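Remarks on the structure that follows.
Here the complex is missing a single protein chain, while all its other protein chains stay put.
Lettered A and B in written order, each chain numbered from 1.
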Amino acid sequence: MAKIKGAIVIDIEKCKGCELCLVSCPTDVIRMEKKVNGKGYHFAYMEYPDNCTGCANCAVVCPDGVITVYRKKFEE
Amino acid sequence: MGKMKLMKGNEAFAEAAIRAGCDAYFGYPITPQSEVMEYLAAQQPQLRTGMVLLQAESEVAAINMVYGAAGTGKRVMTSSSSPGISLKQEGISYLAGSQLPCLILNVMRGGPGLGTIQPSQSDYFQATKGGGHGDYRMIVLAPASVQEMSDFVKLGFELAFKYRNPVIMLSDGIIGQMMEKVELFEQVPRLTEFDQQWVTTGKTPDRERNVITSLDLDPARHERHNLKLQAKYQKMRENEVRFENIDCDDAEYLFVAYGSCARICQKSVKLARAKGIKVGLIRPVTLFPFPSEEIGRRAAKLKGILTVELSSGQMIEDVRLAVDGKVRVALHNRMGGMVPSPEEVVDALLKSFSIR
Partner (left out) sequence: MEIRNPRIQEIISEENLVYKKTSLMTDKALSYCPGCGHGVVHRVIMEIIDEMGIQADTIGVAPVGCSVLAYEFMNIDMQQASHGRAPAVATGIKRCWPEKYVFTYQGDGDLAAIGTAETIHACNRGENIAIFFINNGIYGMTGGQMAPTTLVGMRSSTTPYGRDAALMGNPLKITELVAMLPGTYFVARHTVHTPLAVRKFKKAAKMAFENQKLNKGLSFIEIVSNCNSGWKMTPVQANKWMEENMLPFYPPGDIKMNGEIVKKAEKAE
């Protein structure tokens, strides 16, 4: 059975830690890092990458356009 | 040689706008310059040359339409009278700050406030010292005839584009309303090519985006911008002074007057000379830059200067700066729409300098 898997890449230095991606993710992939970036923001990261479907919801709502989304179909 | 026509100053200005290849006019009616837009509308410039003509909802909107249109690199203009020009000041400051070329006509009427619809020259400070907020200057052309209401449109656009700066024609209700013969210049084609260096045409891959703005929040960079503007104004002072001398060579006394007052003083010169008084007239054609050097150069040889103005005495300050105390400068003025007679001016000269 084919499985869709996604992944996101976050431009950490431009992330402002607003958490809008976190609440818009339907599969609960994203958490905020305890560490801060150069501007002092807790940036987003994939805590549960296995859940990511590459739906791009996070990237679409991200005000700063810091999220790039990838998606690949795996045959299992 | 073009054909002679009998026209009002405002009409000659409007006809000259079309002939100068103006691309767009945005205006709002106000007495005593409403004939400008009326004449344009009757001429259907959109059919004659493709020129845009739009009556805006206010002077504020009109000048901002000029600002937007000037950003496209086209020849654009507006006209108004004193209270309307006050409303346009913010936009003019933006035009100057963003270094955009445009032509503005002020057919001055008396103030302050709503004042009167009669002629006046009381916007001299506003036109020559900036007018809006911030450090900026405009080239100020002062027409004294219907002929110049036409000629200065062409000249005004040339100067506006030469310096990428607003140019203002400071006329008044007399020049705007009076009818005289005028020789119109031949049609100049509208602009078809644009300086892609700075105008907004849409960003193409071969250049960086063009941004037209007067904003810069970096103080050091903004100071450099201001220095650049000041250097530009200095170049205007060096290259663009224009004036007319009448009977100055043997003169012991001088009238200094511009626009309609200069026309009156031409007659006063004749009347005074008939009485044996050696008087000349210097008529500044550009009020900024002001012909300070010419007036200053003559000061030491003079017994007195009389400035004649339709204001409380505004240009006189520039004349006094120009002569630097070398000769006494007196004022004869009328306000509120009143206009001096040539005889009255001669009397004022006699009285001011105790000439017997």
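Note that a contact is a pair of C-beta atoms (placed from the backbone, for glycine too) under 8 Å apart; a residue touches a chain by one contact, two chains touch by 3 or more.
These figures come from a predicted structure and were not determined experimentally.
Within the entire complex, contacts from the absent chain reach the displayed chains A, B. Of the listed residues B:T31, B:Q147 or B:S214, the one in contact with the hidden chain in the full complex is B:S214.
Contact with the omitted chain, checked across B:Y39, B:Y67 or B:F290, is made by B:Y67. Counting over the whole complex, chain B has residues 23-24, 26, 52, 54, 56-58, 60-62, 64-72, 74, 76, 90-91, 94, 98, 200-205, 209-215 touching the chain that is not drawn.
Residues of chain A in touch with the missing chain: 5-7, 9, 12, 14, 16-20, 23-24, 41, 45-46, 49-50, 54-57, 59-72, 74.
The rule we apply is simple: only the chains that are shown with their structure count from here on.
Chain B has its Cα centroid 61 Å from the Cα centroid of chain A.
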